[in-house]
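With one protein chain removed, the remaining protein chains of the complex are shown where they sit.
Labels run A and B following the written order; every chain starts at residue 1.
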Amino acid sequence: MTFLTLSKIQKSFGAVQVVRDFDMTIEKGEFVSFLGPSGCGKTTVLRMIAGFESPSGGEISIDGRSQANLKPNQRNIGMVFQAYALFPNMNVAENVAFGLKVAGKPKAEIDARVNEMLGLIKLDHLADRYPYQMSGGQQQRVALARALAPKPQVLLLDEPLSALDAKIRVSLREEIRMIQQQLGITTVFVTHDQEEALSISDRIVVMNGGRADQIGSPFEIYNRPATRFVASFVGTLNLIEAKVIDPAANRIAIGDQAITLREPLGAVKAGDTVSLALRPEAGSIAEGAKGDTALTGKVVSSNFLGSVIRTRMKVGDAVISFDMFNAPGLSPPAVGETVTLRFTASDLLIIRE
Amino acid sequence: MNTANLIDRRKIVDWLGIAPFMIFAFMFLILPTLYLVTGAFFNPAGEFTFKNIADLAHPTILSAYWISIKVSVASSLGGAVIGFMLAWAVVLGGLPSWIRSGLLTFSGVASNFAGVPLAFAFIATLGRTGLVTLLLREWFGFNLYGTGFNLLSFLGLTITYMFFQIPLMVLILTPALDGLKKEWREASEILGASTWQYWRMIGLPILWPSLMGTTLLLFANAFGAIATAYALTGSSLNIVPILLYAQIRGDVLHNPNLGYALALGMIVITGLSNVLYIWLRSRAERWQK
Partner (left out) sequence: MKTNRLLAWVAIAIGVVYFIVPLIGTFEFSLRMRRGEYSFDAYQSVFSDMQFRATFGYSMLMAFFTIIFGILLVVPTAYWVRLRLPQIRPVVEFITLLPLVIPAIVIVFGYLRLYNSSSFIPLTNSTSGTNALLMLSYITLSLPYMYRAIDTAMRSIDVATLTEAAESLGARWPTIMFRCIFPNVMSGVLSGAFITFAIVMGEFTMAALLNRPAFGPYLQLVGANKAYEPSALAIIAFAITWLSMGLLQLVSRLQKTAPRKA
């Protein structure tokens, strides 16, 4: 069931168009992440949903109702900001109660709801604390409770984790996801951190230059990037330039090693260059492997990263990284050594712009 | 030399470093004040007495205190309200930025433009032959002084004092208003609060300490001001600083120790306003570091 619809959204600040033709529908209870580098327009889209900015074109509707003429305080949306934005003059309980209070709810109802919310974020014991007395992680949990207290129809999260320490970032994102699933609230999460987006979303929108480059599940986004941008932004990826030998036979060459691709090459001619993508974790060393799923090259570097060893090898002009899981007794390839990398045919993707 | 000795020596050097300042403060700030405060409790013969304090109850003196307090309260509140409006306008009113820098520069000047020249300016503007008085008469046939207005009155003095009170407020409040985060406003809005609710429950409570502190500073500022009033009115307007000035110059009260009591009264009032400030602030700042 479609709950939040964004159709043909445009936004310009003066002559600069920051969002163009943004189209998507979000299901009730879905957790959607807007992922992209800063300046890609993701926050602007979020702020348009909240009503802080109005679209230059297109329409936003929630639960079938157009939001065009509604001010932010009429939309019944919850929002968590990057910089906590707790009201410094109120303690935790007062902060959480704020939305209910301005809505004129009776005191007993407010108290009950505040308790419920504090229980949800497991901060019952800090109800009397002021924001300055709490850590960033605690403040952000209170901000989440405050946003959820008035039972909003949509929850917006504007990079809520980016000001926090790495460890808290991971635990809080899991907590956010758990609470979201528990309440079944439709949620839009803005982030520039691909790991964050991959780990907690139902669907991800990868944004670039004000457009949605790809919309899909984390699995699709990671394994089947639709554009070069998505491929390079999400995860680590080898982008390999290859020369077309025979378009009809899907035959290309990397350096002097010819390979037949499983995917059709499409409208290219012999001598053209195509971009191929290969995840570092997709390959493994297999001495003696040959054929369309192997490449041989010279090791240029080998870095021990803890759980994995990342090795870079040169094939023709292309440098290809690949990861091996660490294991006792494993001897990492030495620089200068010649190794053969084997991968699955379906892992080598053709990237079209 | 043992370590204890070393530590002691270092401590002594530490304190010697601020000795000049402490001596200066003691001799030219604290001692003179203490001298007057204690003097207020002695008669010329050097005996302890409460008579000087009791003598403050003289109608002339009481009315002087009353007018002083009225002018100070009115000009500080007026300065606070208008200063707040101006600071709000340049920070949150969406005006072009040159207005902001212009206002701040001007405020820097005007807050220091007090004393005698300020009196001249208002005589030339709102005096009996001042520009505004004349223009009102010529253009609108309105006789300002016919309404009972007098520059040398409570109202006139209040309007004049506000000329340096307002800019002072602007200078202190502008950064305070800058400190209001945009996110607080947005968070309250998305939670359903109206503009009025935002200001009542978040904006003003956060600004309250600086707003109140500055108002009390303005109060003390106006209460001790003498040059403007003296140049405006000679000694015809009966306010405390002028009374004290006349007492110092010519001993009109024929009792130097009553002068001390007068000074003590001034210190008590400005001191109380500060105690009030500190108390209110400690309440208002429970939520701050």
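Here is the rule we use: a residue touches a chain if its C-beta (ideal position, glycine included) is under 8 Å from a C-beta of that chain, and two chains touch if they have at least 3 such contacts.
What you see is a predicted model; the values in this text were computed from it and never measured.
S.K.: In the intact complex, which of the depicted chains does the undisplayed chain touch?
M.R.: Across the whole assembly, the hidden chain touches B.
S.K.: Of B:Trp66, B:Tyr145, B:Trp208 or B:Tyr245, which one is in contact with the hidden chain?
M.R.: Missing-chain contact among the listed residues: B:Tyr245.
S.K.: Would you indicate which residue among B:Leu56, B:Ala121 or B:Leu280 is in contact with the undisplayed chain?
M.R.: The one listed residue touching the chain not shown is B:Ala121.
S.K.: Which one, B:Val71, B:Leu157 or B:Ile172, makes contact with the chain that was left out?
M.R.: Checking each option in B:Val71, B:Leu157 or B:Ile172, the one touching the absent chain turns out to be B:Ile172.
S.K.: Hey, which of B:Ala89, B:Leu155, B:Leu180 or B:Leu280 is the one touching the hidden chain?
M.R.: Of these options, the touching residue for the absent chain is B:Ala89.
S.K.: Mind listing the chain B residues that contact the chain we can't see here?
M.R.: 14-15, 17-18, 20-21, 24-25, 28-33, 35-36, 39, 82, 85-86, 88-90, 92-95, 99, 103, 105-106, 108-110, 112-126, 129-132, 162-163, 166, 171-172, 174-176, 210, 217, 220-221, 223-224, 226-227, 230-231, 234, 241, 244-245, 248-249, 256, 259, 263, 266-267, 270-271, 274
Please note the rule applied: only the chains that are shown with their structure count from here on.
S.K.: On a C-alpha centroid basis, what's the spacing between chain A and chain B, in Å?
M.R.: Chain centroid spacing, chain A to chain B, equals 56 Å.
S.K.: Name, in rising order, each residue of chain A that touches chain B in their complex.
M.R.: Within the complex, chain A touches chain B at residues 50-52, 71-79, 81, 83-91, 98-99, 101-103, 130-132, 143, 146-147, 150.
S.K.: Flag every residue of chain B that touches chain A in the complex, lowest number first.
M.R.: So the residues of chain B touching chain A come out as 181, 183-184, 186-194, 197, 201-202, 205-206, 286-289.
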